[in-house]
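Here's the structure, in structure tokens; my notes come after.
The complex appears here without one of its protein chains, the remainder shown in place.
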Amino acid sequence: MSTLNIGLLGAGRIGKVHGAAIASTAGARLAAVADAFPEPARELADSYGAQVRSIEEIMDDDSIDAVFITTPTDMHADLIEDAARRGKKIFCEKPIDLDVSRVRQCLAVVAEHGATLMVGFNRRFDPNFKQVREQIDAGAIGDVEMVNIISRDPGPPPLSYMERSGGLFKDMTIHDFDMARFLLGEEPVAVSAVGSVLVDPAIATVPDIDSAAVTLVTASGKIAQISNSRRATYGYDQRIEVHGSMGMVRADNLHETTVELASASGYQSTPLMNFFLERYMPAYRAEVQLFVDVVLHGAVLTATGDDGLRSLVLAEAAARSVVERRTVSVDEI
Amino acid sequence: MSTLNIGLLGAGRIGKVHGAAIASTAGARLAAVADAFPEPARELADSYGAQVRSIEEIMDDDSIDAVFITTPTDMHADLIEDAARRGKKIFCEKPIDLDVSRVRQCLAVVAEHGATLMVGFNRRFDPNFKQVREQIDAGAIGDVEMVNIISRDPGPPPLSYMERSGGLFKDMTIHDFDMARFLLGEEPVAVSAVGSVLVDPAIATVPDIDSAAVTLVTASGKIAQISNSRRATYGYDQRIEVHGSMGMVRADNLHETTVELASASGYQSTPLMNFFLERYMPAYRAEVQLFVDVVLHGAVLTATGDDGLRSLVLAEAAARSVVERRTVSVDEI
Amino acid sequence: MSTLNIGLLGAGRIGKVHGAAIASTAGARLAAVADAFPEPARELADSYGAQVRSIEEIMDDDSIDAVFITTPTDMHADLIEDAARRGKKIFCEKPIDLDVSRVRQCLAVVAEHGATLMVGFNRRFDPNFKQVREQIDAGAIGDVEMVNIISRDPGPPPLSYMERSGGLFKDMTIHDFDMARFLLGEEPVAVSAVGSVLVDPAIATVPDIDSAAVTLVTASGKIAQISNSRRATYGYDQRIEVHGSMGMVRADNLHETTVELASASGYQSTPLMNFFLERYMPAYRAEVQLFVDVVLHGAVLTATGDDGLRSLVLAEAAARSVVERRTVSVDEI
Partner (left out) sequence: MSTLNIGLLGAGRIGKVHGAAIASTAGARLAAVADAFPEPARELADSYGAQVRSIEEIMDDDSIDAVFITTPTDMHADLIEDAARRGKKIFCEKPIDLDVSRVRQCLAVVAEHGATLMVGFNRRFDPNFKQVREQIDAGAIGDVEMVNIISRDPGPPPLSYMERSGGLFKDMTIHDFDMARFLLGEEPVAVSAVGSVLVDPAIATVPDIDSAAVTLVTASGKIAQISNSRRATYGYDQRIEVHGSMGMVRADNLHETTVELASASGYQSTPLMNFFLERYMPAYRAEVQLFVDVVLHGAVLTATGDDGLRSLVLAEAAARSVVERRTVSVDEI
């Protein structure tokens, strides 16, 4: 196989991102697009010379080597299982499911069929964050000791979205859990978390929280702290910082431009990029590239189904910690 | 009174800092210095034209208006009470005592005599941190929601020091507790903390910890996160960041110089200032200035005995949270 | 016309950049590619579904609305004239010609036929530099007084290239002359320049220089300083800074990533992006977009033939200033 024929299941906002990334990746071809709504499917397919098909047709078509699952979350696990049974390579947006036991079940099916499953933890592929990890691997900071993650959205999503999102920890922090694991290099064994509604009182009625602080600890005592908020007036705030025995490595935010204005009131620089589609576009492209490299050239897969599961478990533990006001062990989940 | 005659009780490292600050403050005069060791007392007194006296002599001398208590911690509370009874104005290094009930007792004596007591939370007077607070007061970020504090020492103190220090939370984090309170503008009601020994295994034998993550929550849900370590190879790492409904304000680290070197391996700037005497020298001066302004000109006192007590309570709660692996309410202490 | 059919004349390094930019621009279609060498033409054409044609065929084809001239410099003026006569819209890489009188002649032909001619001063379209200009236009710094430009290549081009380049001022500084004019908002009337060979002695044998300092002055006394070198070990150094009566606005360099490493030797950040294709990719795209908007939607053209001429005149004046060790008036050229 020299070109991967890909079927895209879901032509919404994130589907469009992956469609564009697939179209611009050497070795990948966007063959077909499916969506419950014909218009976005048609528009996306036309942009890149793909066909509009139903999910069933794509699954049935043996010339389709791989599927990208960008449907609503509640369809993810079923589609993964179906694709695994048909021998298709699978990319699935996070989370695999909101329910931990459903994810375990799904991963068992994936394992049974020896399927390739990559989960959409795009931030691992961000050139900045990736380089942080490379510096750690190169020994630049010695042994990792502490990780600090600040992750703030410009504003909360609609309440209707939040109602089906599984809550802040499964919807938003899940990326930070994955990043913490990616950087710690050792599994967290305990989670403590607090959460508040500070941005919009209506969020309490979902019910959900909009602000949170999470602390993860590994067996050897490494510590990760995550700071989350659904509000950041200055743009999409995404910072990571890793402290080790020999030093620190961090990745800072991306600003709109490098322009700075100096006047009697000081120096003014631009807000941060806003929002994730713009901020992480290079990451989405690199993610698709790795998927293709895994399938075609035997590259090592990262962001696996197991990664998806482990971050979901941390999210569940965090939620329990907030309610029970105590440190929750990961093996309780 | 136009000049404050000050007796300095303790001519060790921090005593010297305050001695120098007093000598350079208009309205203050370093009248006398006492220390268990004659040599440092003599040296310090000679530098600024002060007399060497015993603590008792200083306390007995009615021409001494104020005392600066920079003795070992276990003498603080007794000296405060003695000075309060004699009508002297009092500046005392933190902590007042390692024991919460002893502090409460001491503050009762202070209150009974209507004494002026200022506690050495020098960081409130750092020009950078002070400006952060001024921006908050000016409404620049709206309502405060979250505070992030990173506070890392270049290296651990000697084990012999740690043995008498009361532990990381009472010795080091106590400054961060005060800073969190200073910035939150609302009292924390709950504390969760984790601690590890990552820097030096010998610290576990003290017993103490060298790395910690603390989360504070106020009644209205405001959140503060503190990250502490006894190790920072790149200098004395002291950063604060406050998020509010309208924006964020922060103070960054101070580097040795502004010099930057660019070469094929990138851009290199200098390490951070190292250590607290250098980093916080302007803060120590401003602290003495306020003390003088309080006594001579009726300025409003900040860093009171009550501030000392409240931070100590948070430290005690944090220590308990580590052991009991749960969120500890402040009113449990 | 709703889509612009474009013929690309020249499939070398910069031709590929424009080909890619055209292909990704809504409203533009890469219809045909010509090159003296069949292979690069074929490769480029295939990537975007274009045809391989000769320059003559493209010029003859009435369905081709516009040409992008990315051939060697000595063909530019003839091709511009030919395209102007045939009523095609024209984009031409800088410089139009190395000879000022040939450029004047060529622009006369363009004017005679009322042709649209855009010159490849891509930096005007860089989002950072463009925003600097927008800040000036918005009055953020008051009246412009002084402009500082630092422009340093990572390393010198091959001697064989330099021999046909017209010299540093016409090859490299010409971009900075255009940028100075773009930012000053007033035409320079006098030029003083010095030049040295500091990077590689072989460059003196071309003969050419590799390091230069240029000062421009306008009629009202505004001043621009340009610093040029063919060497920058830390990447492609491109900075502009504009001082006005009310403040300063500047655009800083673009680094490879935002990653920073802190250790006992200080803070290390990444080198600059290297080289212009990567650094200015967004600018190349915006440039093509404006060309399309000019032709299809009547947008205002910037980077005109006149801009090309004026920067060439400044380059000629600078070269004369170096030789004659005096300030050269622009109207001498």
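Each chain gets a letter, A, B and C, in the order it is written, and its residues are counted from 1.
The criterion applied here is as follows: a contact is a pair of C-beta atoms (placed from the backbone, for glycine too) under 8 Å apart; a residue touches a chain by one contact, two chains touch by 3 or more.
What you see is a predicted model; the values in this text were computed from it and never measured.
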In the intact complex, which of the depicted chains does the undisplayed chain touch? A, B, C
Of the residues listed, C:Val52, C:Met75, C:Val109 or C:Ile223, which one is in contact with the missing chain? C:Ile223
Of the residues B:Val249, B:Ala283 or B:Val328, I need the one that contacts the missing chain. B:Val249
From the list C:Arg42, C:Arg85, C:Arg102 or C:Arg231, which touches the chain that is not on show? C:Arg231
Of B:Glu163, B:Glu260 or B:Glu278, the residue in touch with the unshown chain: B:Glu260
Mind listing the chain A residues that contact the chain we can't see here? 233-234, 255, 262-271
Touching residues of chain C against the unshown chain: what are they? 145-146, 148, 150, 152, 190, 192, 194, 196-199, 211-213, 215, 217, 221-223, 225, 227, 229, 231-234, 237, 243, 245-248, 325-327
Contacts from chain B to the absent chain lie at residues 127-128, 131-132, 135, 140-141, 246-254, 256-264, 270
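Just so we're on the same page, only the chains that are shown with their structure count from here on.
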Closest chain to the protein CA centroid? A
Once you find the CA centre of chain B and the CA centre of chain C, what distance in Å lies between them? 57
Chain A to chain B: how many Å between their CA centres? 41
Using the touch rule from the top of the page, what residues of chain C touch 2 or more other chains? 262-264, 270
